[in-house]
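With one protein chain held back, the other chains of the complex are shown just where they sit.
Presenting chain A:
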Amino acid sequence: MAEISSMGRQAQAIATSALRAQQARMRVIAENIANANSTSKTAGGDPYRRQIPVFEPAKVDGAQGVRMSKVEPDQKPFKTAYEPGNPSADAQGYVKLPNVDSLVEALDMKEAQRAYEANLNVIETARAMDGRVLDLLKK
């Protein structure tokens, strides 16, 4: 007899790895947005630097899934503002502000959400396909 294995298993494992990766990406985005105004503790020091999640393909259950391989700092220059009264200001009265652009973060968040939904869709379809086959046993 032919061997019977759940066909949707691999597809579901792949989509699950992607859900996890997108979730991790969401965490990084949340961190960026939360720290959009975090200046340095010392006068004239560097403020919060924007973090970028990087994905890479990863083996999952004999197929190619995905995982967040690293979080890299964004090398974009910091913004500056003239605020002599600020405790983080340097000798000239300029404060370095984080290189976080809230519009970019919002777009990134939307993209992560869309990718998350797409992967949920994959799981749902794989389950429905498996269920369809199991229904053969009913009648």
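In this section, a residue touches a chain if its C-beta (ideal position, glycine included) is under 8 Å from a C-beta of that chain, and two chains touch if they have at least 3 such contacts; residues count from 1.
Note that contacts and distances are computed from a predicted model.
Asks: If you look up the hidden chain in UniProt, what protein name do you find among "Flagellar basal body rod protein FlgB", "Probable peptidoglycan glycosyltransferase FtsW", "Small ribosomal subunit protein bS6" or "Recombination protein RecR"?
Replies: Hidden chain, UniProt protein name: "Flagellar basal body rod protein FlgB".
Asks: Check the options A:S17, A:S40 or A:S88 and report the residue that touches the missing chain.
Replies: Going through A:S17, A:S40 or A:S88 one by one, A:S17 is the residue touching the chain not shown.
Asks: Which of these, A:Q23, A:T42, A:S102 or A:N121, touches the one chain of the complex that we don't see?
Replies: A:N121
Asks: Would you write out the residues of chain A that touch the absent chain, in ascending order?
Replies: Residues in contact with the chain left out: 1-3, 5, 7-8, 10-12, 14-15, 17-18, 21-22, 25, 54-57, 63-66, 111-112, 114-115, 118-119, 121-122, 125-126, 128-129, 132-133, 135-136, 139.
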